[in-house]
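Note that one protein chain of the assembly has been removed; the remaining protein chains are unaltered in position.
And now, chain A:
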């Protein structure tokens, strides 16, 4: 998986001035991540939203947490890629220090990560933060 960094994404998205290009970029970003093979989309990894479902698997490698995520919706998958750009292969301390709400606000996408959206994105962020917390204790 070759994702740009969160800062690169902020810079890239600032470059577009119409929403279609921004969403196209987000969709393409989602296509760039590997996702999960069907047989790994097990119920324990499922975060069910009312609108779409997301799956997440994680492992710790040399003190950094790595994630695989997948969604049945392409824009959600793209938003997950934005989340991964911030969190993937980072130490628990880096994860906990990262201001995810500030990041989504800077991307002008904060409404997509608000708890009122039933897309599972907020739940994934909470899961990642909880994982990081339990890895530090």
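We take it that a residue touches a chain if its C-beta (ideal position, glycine included) is under 8 Å from a C-beta of that chain, and two chains touch if they have at least 3 such contacts; residues count from 1.
Keep this in mind: contacts and distances are computed from a predicted model.
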Which of "Iron ABC transporter permease", "Acetyl-CoA acetyltransferase", "Cysteine desulfurase" or "LacI family transcriptional regulator" matches, in UniProt, the chain that is not displayed: "Cysteine desulfurase"
Sole contact to the chain not displayed, among A:9, A:56, A:76 or A:95: A:76
Candidate in contact with the missing chain, chosen from A:10, A:27 or A:46: A:27
Contact footprint on chain A, counting only the chain that is left out: 19-20, 23-24, 27, 49-53, 72-76, 118-119
